[in-house]
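Yeah, one chain of the complex is gone here, protein chain that is, but the others are all in their spots.
So, subunit A:
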Amino acid sequence: MAEQISIFIENKEGRLAEVTAILRDAGVNIRALSLADTTDFGVLRLIVNENEKATTALREQGFTVGKTRVLAVEVNDEPGGLNQVLDPLSEQGVNVEYMYAFANPQCKNAIMIFRFDDLEKAKIILAEQGIKVVDKDEISNL
């Protein structure tokens, strides 16, 4: 199980750069990110090496930070690799809320971050399929 931090950002020029600068100054490394937005605001979703440090630094600067449990899944780096993960889930009615990719220099497989509508069920299915789920500590130590 991995933990994602989410940050509320208004759609204003330079706002994203401010967030990343805060993390830089706190010595936090960003592993993966995705930005979902509407016309007025966006939600920045981040996987970082040190969640607490990142959260504290961002909150100090007045940002709203949330935490979400997500799954970091190893995906075989070959054609059809993603389908090996998605097919068994969709067959059993688990829906992907969102997903984004993970930069992983130490592994030849890709890592994808998933938020599922039914996290527990997804975990069981992935375990049954022998698909590796990377945990929080592993992410921090990557």
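Observations
Keep in mind that, in the parts below, a contact is a pair of C-beta atoms (placed from the backbone, for glycine too) under 8 Å apart; a residue touches a chain by one contact, two chains touch by 3 or more; residues count from 1.
Note that contacts and distances are computed from a predicted model.
One subunit of the complex is not drawn; among "OB-fold protein", "Phenylacetate-coenzyme A ligase", "Deferrochelatase" or "NADH-quinone oxidoreductase subunit F", its UniProt record names it "Phenylacetate-coenzyme A ligase".
Listed residues A:Glu52, A:Glu78, A:Glu97 or A:Asp135: the one in touch with the omitted chain is A:Glu97. The omitted chain makes contact with subunit A at the following residues, 4, 6, 8-10, 36-38, 40-41, 43, 45, 62-66, 68, 97, 115.
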